[in-house]
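Just below is one structure, and these are the notes that go with it.
Omission of a single protein chain aside, the complex is shown with its protein chains in their original locations.
Chains here go by letter, A, B and C, matching the order in which they are written, and residues are numbered from 1 within each.
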Amino acid sequence: MKFWGSRFAKGTDALADKFSFSIAYDYKLALYDVMGSIAHVTMLGQCGIISQPEAKKIANGLSQIGTKIEKGTFKFDPKEEDIHSNIQAELKKLVGASADKLHTARSRNDLIVLDMKLYCLYELTLIVDKIAKVQKAIVQFAAKNIDVIIPAYTHLQSAQVVLLAHHMLAYVEMLERDKGRLFDALNRMDTMPLGSCALSGTTLPIKREMVAEQLGFPQATQNSIDSVSDRDFIIEALADLAILGMHFSRMAEDMIIWSTQEFNFVNIDWSLCTGSSIMPHKKNPDIMELVRGETATLYANLNKLLILTKALPLTYNRDLQLDKPALFESVEKVGDILGLFAILFDTLKVNKAEVAKRIINESFFTVDIMDYLIKKGVSYRDAHDVVGKMVKECLDHGKKIADLSKADLKKYSVKFEDDVKKLLNPESSVKNKKSFGSTNPDLVKKQINKWKKLLNV
Amino acid sequence: MKFWGSRFAKGTDALADKFSFSIAYDYKLALYDVMGSIAHVTMLGQCGIISQPEAKKIANGLSQIGTKIEKGTFKFDPKEEDIHSNIQAELKKLVGASADKLHTARSRNDLIVLDMKLYCLYELTLIVDKIAKVQKAIVQFAAKNIDVIIPAYTHLQSAQVVLLAHHMLAYVEMLERDKGRLFDALNRMDTMPLGSCALSGTTLPIKREMVAEQLGFPQATQNSIDSVSDRDFIIEALADLAILGMHFSRMAEDMIIWSTQEFNFVNIDWSLCTGSSIMPHKKNPDIMELVRGETATLYANLNKLLILTKALPLTYNRDLQLDKPALFESVEKVGDILGLFAILFDTLKVNKAEVAKRIINESFFTVDIMDYLIKKGVSYRDAHDVVGKMVKECLDHGKKIADLSKADLKKYSVKFEDDVKKLLNPESSVKNKKSFGSTNPDLVKKQINKWKKLLNV
Amino acid sequence: MKFWGSRFAKGTDALADKFSFSIAYDYKLALYDVMGSIAHVTMLGQCGIISQPEAKKIANGLSQIGTKIEKGTFKFDPKEEDIHSNIQAELKKLVGASADKLHTARSRNDLIVLDMKLYCLYELTLIVDKIAKVQKAIVQFAAKNIDVIIPAYTHLQSAQVVLLAHHMLAYVEMLERDKGRLFDALNRMDTMPLGSCALSGTTLPIKREMVAEQLGFPQATQNSIDSVSDRDFIIEALADLAILGMHFSRMAEDMIIWSTQEFNFVNIDWSLCTGSSIMPHKKNPDIMELVRGETATLYANLNKLLILTKALPLTYNRDLQLDKPALFESVEKVGDILGLFAILFDTLKVNKAEVAKRIINESFFTVDIMDYLIKKGVSYRDAHDVVGKMVKECLDHGKKIADLSKADLKKYSVKFEDDVKKLLNPESSVKNKKSFGSTNPDLVKKQINKWKKLLNV
Partner (left out) sequence: MKFWGSRFAKGTDALADKFSFSIAYDYKLALYDVMGSIAHVTMLGQCGIISQPEAKKIANGLSQIGTKIEKGTFKFDPKEEDIHSNIQAELKKLVGASADKLHTARSRNDLIVLDMKLYCLYELTLIVDKIAKVQKAIVQFAAKNIDVIIPAYTHLQSAQVVLLAHHMLAYVEMLERDKGRLFDALNRMDTMPLGSCALSGTTLPIKREMVAEQLGFPQATQNSIDSVSDRDFIIEALADLAILGMHFSRMAEDMIIWSTQEFNFVNIDWSLCTGSSIMPHKKNPDIMELVRGETATLYANLNKLLILTKALPLTYNRDLQLDKPALFESVEKVGDILGLFAILFDTLKVNKAEVAKRIINESFFTVDIMDYLIKKGVSYRDAHDVVGKMVKECLDHGKKIADLSKADLKKYSVKFEDDVKKLLNPESSVKNKKSFGSTNPDLVKKQINKWKKLLNV
């Protein structure tokens, strides 16, 4: 059944139907559509717009449909253009002519916004929970490997040494911001649009606050035109998911690099790798690569929605229908990514022996040597020059700083004493860090404990 | 069956499988995969790498699979990770152990590029044909309405009058460039990658030019590393389709505006419109809006592929798997759009009476008046000032230029004679245009004839 | 001067300098860089890392530089690679060798994040204020035109009538969400990164909370690796500005359409329009078109930053330098757009007579007629059919509903009485709306008053 057509001279073209029907994806809104309709019809009954018994009859029909949907036994008819008409058609079978009263004092314009908001409120809350699970897995991985020191990089060139746990907690910080953004988005979208009808409201004596209350919204939307035109909540969600995706793409890149034969810091579990059809020795970090790749999907979906809504005159335009596949895909991909990263950190193995070999290079400690000089009153600039020169000459002549005699050291700066050599090892380097937020092991342990408390680990 | 795994300590996680399996979309490559494999195995036989009878046996098995696929009776198994393993598994059922020799001297890395190229070569050629059909429909629509003059716009402000047919031929020009771009892309991608294997070629005595010839490629690719890393041909196709989409979004926008109650130039056929669930009088140009909206999809898919391939180290990385849903969606959406626009122009009705009312405003002819003065030796700048002043004063006092006396006219410029008033009608305005490419009716008719010949209308 | 180079065998190539120097745009950070450095050096003095007198000397030098920058008399040297080295070089001229101590216990990696955060905190707060100004201008425009009824559109097809003021308040809602998003972003970014140094913190006894307090940050960042890697705050800001731009593009589109000759609802002030070099009668809504166009810029900048940061391994990579031109451009464009829309609504004229002509069509009232029947117990579905049929037949035979006799009406539904004709005018249509958020004049006036209070109009 179509919600329109009584004045139409002829039907739509089959290709037009194929191009415009949304049931292939908006069936995912089925339960939300039913929930919203039950609240709506209950209100219609309570306001006397339809009789209470008829309202109950319709609500019962909708409940039966809801149960079927939950059980997965509801058959979506691809010949009905959208989820609303699918449910309407089924309802008619169940409750007869009463079904024709459901679509009173509402329009598909406001109904679809309600469905999409309910979807977002539910799904994004799930995602927040899953982020917390990944954070837990990271914190536990960090705690388990609290003694591991790794090279850290800027420009992918080895820079200084840090605790692996410190690196991990950077990920936790990133994810904490993702949760914050999603919370803010959830709060902002939490207004109930139904009853805005096509765009102007209705002459029927509805009570929108009743629907809001039943569905758990703190309030109804305040402007009917904005209600049916607004897709901010979807775009904001997609932006939050895109940034989250960026974070996971960075973690994935770290993992891909760390698991090369050349770096060899970690072993990603077999359960997240695949092999080669031609090279039997290969173990490839496919899941990490696909996470990196799907980030492009998350970006594209955000971009698509922004482009879609650009320069659309108010109020509703059919272009807006295309918000759905983009949102659904991003929500589902992010759900998968979060599940996969929980597995990743639960199963990740550190190649401690290999990592230990990689942190003995003196270059990692040049900043510590500079700080040594600065503490003795040398300016940053002079200290930089002294250490730079020392490094260059050692490299040029294949020497080590640790092997320089006191006299050699003094040639670079009279401030040098033999005790500078105590700085030339990774354990000292991390321990000597003192500043808040640094890689100092005591501070990192405090951070771990803070996170454990916050995350109920 | 998996193409790998013999050295794997344990299997992949179920969620990892869900996230990484591509059979849900790459089943669309089934026929191309079979075609490529038949050519490959035939070559293997001819080169003596496997025996001729075994080659024929495998080729026969593949043919049977191909027939099933064409008939739509082939069952794709969602538990096989991709199209290659689906076909491999079926082949094994048909020809037994011989099937295990198919994947000789090739890898999934080169095979997937072959499949994707065959897909593009076939599908993009179809698109070129469909573009030509839309061009034909436009030319016929233009010819049928050769006498209709419409307002033309810059900045959506009415500017000058033109033949509707002239406006239509602008669309034809746009589409001609789309065809050109696709032809160029088709030519550029026409090299055969199979036999590049994982990335380095093979020690087996294959003859890649034989496979190329069988499949209709003029040559084989020249560098095995590039062969498996290259996705240019997909990105170029997506760029061409994005530009094509932009063109249709502009046409769609013209149609949406022209079919408002306020403009009312055209009636889009009922078969391409839908109604409202709440406002029974509505007839909405949904298909045009969805075309405008899907342009965002076409852009997003291009953008996705560019992002996906950015900064990927050579050679193959698993991220590349995600090229497929993007390409398939763009190809299918464009196919639909082309079909819909052929219907649009076949059925579009011009509201001649309404249009005629809208082209009588004297403002449309100001440039003609300027040209009148310029022909009499007035500089462009002075002519612009004279006409600007005249227009302003007429508007301010609610007068018409046609009603000005000769004396009034002379106050603006002594060059004015009464004959300037002959310019103040739409028919003269288009007829007086003389320049090549202009809206002059004779020139427009010549253009129509040219296109009819080129397009075999 | 360069901050590095002591171990370099030779200098950088001139083209490499051109490609990598950022002073051409990061000079915009000058004041923030100075502010941050004064706080930093004051802390260094208080912590005894450098002597108090030397700290004061440096701070004084920085103050002098700050004054010059504010006055616009500071000369940025294009041969110094970035804003940090520009200020460092000038400081050396002012305070001699002491300048060499400024860059103690910090790195450019943390410094640039501090500068960018200070920039964002200041500039985004300004933008929030400017949004409020536009909201005020809209509310005042709405209040001034409270009596004007306009056609409202779905699918750009005329749908129902609404108060112009109601349409305007939809804009105010959109902008309120923009402010909310920016507030959330400002809160989230409000942590102080300096002292994270290159990536691991420092061995020097700094107190980061002192710097935070001086600069007005509630706290210091908690993880040094995250501090130098994080660009979330920029991307979130760009996402917020992109959505804001989308809003203005929709308003701009409304204005462009409303100011066509065909719609003719409003006159955009001359101060926001331009003319044609060839058509003297033209008055084009260029500023609205450019706002629509710059939305693409805002989208592109968001997209650029997301792409830039995708798959970057932690920690700092030089790619991140390119965050600046994107952010600065978006901030500046949005500032301009906000200024222009304040002017727009301050000067916009409604063509009341023209608008009045456009709202008399009976099609605007079909939903009101449906509601009439529903109130009498007819189901939504039957009401839709009845009214659809009535509309179709009236259109087909060139009749008006208002001219139908009671008997004619009864043929469509026995529920019809003559009083249904009272619904067929725009004033009744808006007045009869009752639902919260609807276009009912009393409710709209309440909304205006609410906004006036909130915005201090």
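FYI, a residue touches a chain if its C-beta (ideal position, glycine included) is under 8 Å from a C-beta of that chain, and two chains touch if they have at least 3 such contacts.
These numbers come from a predicted model, not from an experiment.
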{"item": "Touching residue (missing chain; options B:Ala143, B:Leu312, B:Val350 or B:Ala402)", "value": "B:Leu312"}
{"item": "Residue among B:Val113, B:Leu199 or B:Val266 touching the omitted chain", "value": "B:Leu199"}
{"item": "Identified contact with the non-displayed chain, of B:Val128, B:Ala143 or B:Ala170", "value": "B:Ala170"}
{"item": "Touch list for subunit A against the chain that is not drawn", "value": "154-160, 256-257, 259-263, 275-286, 289, 303, 307, 310-311, 358, 361, 363, 366-367, 370, 384-385, 387-388, 391"}
{"item": "Touching residues on subunit C - with respect to the absent chain", "value": "2-13, 15-16, 18-20, 84, 103, 106-109, 197-198, 270-284, 286-287, 289-290, 292-297, 299-301, 303-305, 307-308, 317-322, 326, 336-337, 339-340, 343"}
{"item": "Hidden partner chain, residues of subunit B it touches", "value": "3-7, 49, 97-105, 109, 152-156, 159-162, 166-167, 169-170, 172-174, 177, 180-181, 184, 188, 195-206, 208-209, 220-230, 232, 235-236, 239, 242-243, 246, 249-250, 252-254, 257, 292, 295-296, 299, 302-303, 306-307, 309-318, 367-368, 371, 374-375, 379-382, 384-385, 387-389, 391-392, 395, 430, 432-440, 447"}
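The working rule: only the chains that are shown with their structure count from here on.
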{"item": "Classification of the subunit A:subunit B interface as same or different, half of numbers criterion", "value": "same"}
{"item": "Greatest separation from subunit A - chain, by CA centre", "value": "B"}
{"item": "Distance between the centres, which are taken as Cα means, of subunit C and subunit A, whole angstrom", "value": "23"}
{"item": "Shared-contact residues (touching 2 or more other chains) in subunit A", "value": "3-7, 103, 109, 197-198, 292, 295-296, 299, 303, 307, 317-318"}
